[in-house]
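One chain of protein is taken out of this complex; the other chains stay put.
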Amino acid sequence: MKAITREMLGGTPLKEKDFEKGRVLYYDDHLRTAYNWDAGVAMGKFLQGLKEGKIYGVRCSKCKRVVTPPRVFCEECYAPIEEWVELKDTGVIDSFSICYVRWDASRIKKPEVPAIILIDGADRAGIMHKLGEVDPKKVKIGMKVKAVWKRKKERTGSILDIKYFKPIK
Amino acid sequence: MTGNKVAVIGYGISSYGALSPEVSYKEMMYEACVQAYQMAGIDPRKDVDSFVSSSEDFSEGTSIFDEYIPDQMGAMLRPTQTIAGDGLHGVASGVMQILTGRFEVVVVEAHSKASNLTDHIGLIHFACDPVFTRPLLAHPYFLAGLEMRSFLLASGNTIEQCAQVVVKNKNNALLNLLGVHSAKIALEDVLSSEPNFEPLKNIESAKPRDAGFCIVLASEKVAKNFNPEPVWITGIGWCSDSFQPEQREWAIPAYAKLSAEMAYRQAGIKQPNQAFSLVEIDDSFSYKELQHLEAIGIAGIGKAGTMLEQGAFEINGVLPVNPSGGSLGCGNFSEANGLFRLIEVAKQLKKDAVGYQVNNAKSGLAMSWRGLPTASGAVCVLEV
Partner (left out) sequence: MGLRRVAIVGAGLTKFMRRAEETGRELSFYAGKMALESAGMTLKDIQCVAESTAPDAFDGVHMNGEYLSDGSGGWRKPYLRSYVGGGSGVFVVIHGWYQVASGMFDTCLVVASEKMSSCHPHPQGAFLNIFDNFIERPLGCNLLWIFALEMNRYMTVHNISHEQIALVSVKNKRNALDNPVAQIPEKITVQDVLNSEVLAWPVHRLDISPTSDGAGALVLVSEELAYKYTDKPVWIDGVGWNLDTTYWTNKDLYYPRYVEKAAKMAYKMAGITEPRKEIHIAEPYDPFDYKELHHMEGLLLCEKGEAPKLTEKGVTQRDGALPTCPSGGLLGVGNPIAASGVMKVCEMFWQLRGEAGARQVTRDCKTALAQAWGDLMQVGTVVVLRK
């Protein structure tokens, strides 16, 4: 077969004007259902812990790893996990970003700083959250951070019970 | 595949009801997989070459759902994939991988957490063609009503015979621990209920249900290392008719007919109406059981209803159909329906169907349909 040319390829690119001028017909719809996921054993207790102002992890009885977020099975050795460990609410930044856009590509004024924070007490187990009370330009991988919690009566059992993580000495 | 076979060396079921709040989907999958691995005597971290999950993003409420499958299956850092299809489609994938000669043990799982959706019908509606079908009507079950009427007219089966399917299956389910929707009902109970997608009645449609299923497949070469008496898959076929309802053959489902022909060819079956000790086939709607029986050659065209009335398909009849209670009795497991049926056949062949064992079960057929609005299905032939 000869090398392909653009003429051989199917597909008709559209431009913004095609929509503005009404040259293209389309139909709108959206999904008519919501989801109520069962938190179950591991996530249920983790969220309950957050409500209490605690970060829980679990320890595998077979390989002894301490991990978070909690799970009832060890993905490494497949043993069931039943031992719960209260971890610290401090950690170390494993990576971070400074984000200037929302998911729909629109710009935000104050950038967000998402980060992966390795929680103290766990074996290289991190969770994703955001940083706050920090100058984005001063954030470094390896910085120590601590969770800033919502007030007790504002907590609902959600990852947002932690408002953000802030740097500590 | 003629002459080749693949073993089912283990299976597991994590059974819940209309709700399952105690467990997350991950925990439900873990339970089913652990059971299957226990029966097969395998360590998934060492003995399994490939993992398959039959699942759909919107059934879970998560995009790229395969992100969330490996850990609880024991599949972390192993060859793992999802098949966007029914459990039997996942089994087809597993069988093909084994027959390449490069994979000895393959795990297939599927599960349903239908209770986590607030509007199950909204989900089915979202599967319909967005331009031609969705704008017509809010409730997609009208497609089943249309098909039922078309089927009854073409085949000569009757509304009463469809109602009898509900009676048989819901009563069968009374004997099955999985029979969450079982009921001691009689024909009048069904006939006197109101049709809501005429001629289809509400009681004639299977209701969603939560559960997890897992099976372990092994090549002929290694099967006996794990299980000296496995159940054998001797044929598997699958097929899709046109997605557009307007273009389909309404009376005879081509997907069922062609899937069965493919499976029979592989298994060397020439007379399907005599080849099986039992059959577990899709009964998401009552008429579907009769329609599928005729399409796959178990009953002659127009004859399924009569055979049902004569008792041929009862548990102690000449050819038990859905002795488990089917979906009408046990629930609609979404993508897991095919695995549910395959495991029910396997249970029977291993003489493990406590309370509802079919006599002398040597061979069986499991058949699934992907449900509305699809025209896709699969057929699996098993024997011991």
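Just a few scattered comments:
Here the chain labels run A and B in written order, and each chain numbers its own residues starting at 1.
As a working rule, a contact is a pair of C-beta atoms (placed from the backbone, for glycine too) under 8 Å apart; a residue touches a chain by one contact, two chains touch by 3 or more.
In this text, all values refer to a predicted model and were calculated from it rather than measured experimentally.
When the whole complex is considered, the residue among A:Lys88, A:Lys130 or A:Lys150 that touches the unshown chain is A:Lys130.
Only one residue in the set B:Lys5, B:Lys201, B:Lys303 or B:Arg370 touches the chain that does not appear here, and it is B:Arg370. Residues of chain B in touch with the missing chain: 1, 4, 51, 56-59, 61-64, 66-71, 75-85, 89, 92-93, 95-102, 123-124, 126-127, 129-130, 237-244, 247, 254, 258-259, 262, 266, 370, 373-374, 376.
Interface residues of chain A facing the missing partner chain: 1-6, 8-14, 24, 28-31, 35, 37, 39, 43, 46-47, 67, 69, 71, 75, 94-105, 112, 114-116, 124-130, 136, 141, 158-160.
Operating definition for what follows: only the chains that are shown with their structure count from here on.
In whole angstrom, the spacing between the mean C-alpha positions of chain A and chain B is 36.
By the touch criterion given at the top, residues 27, 29, 31-44, 71-73, 75-78, 80 of chain A touch chain B in their complex. Against chain A, in their complex, chain B makes its touches with residues 20-28, 30, 34, 43-45, 58, 61, 70-72, 74, 76, 113, 115-120, 122-123, 125-126, 130-131, 134-135.
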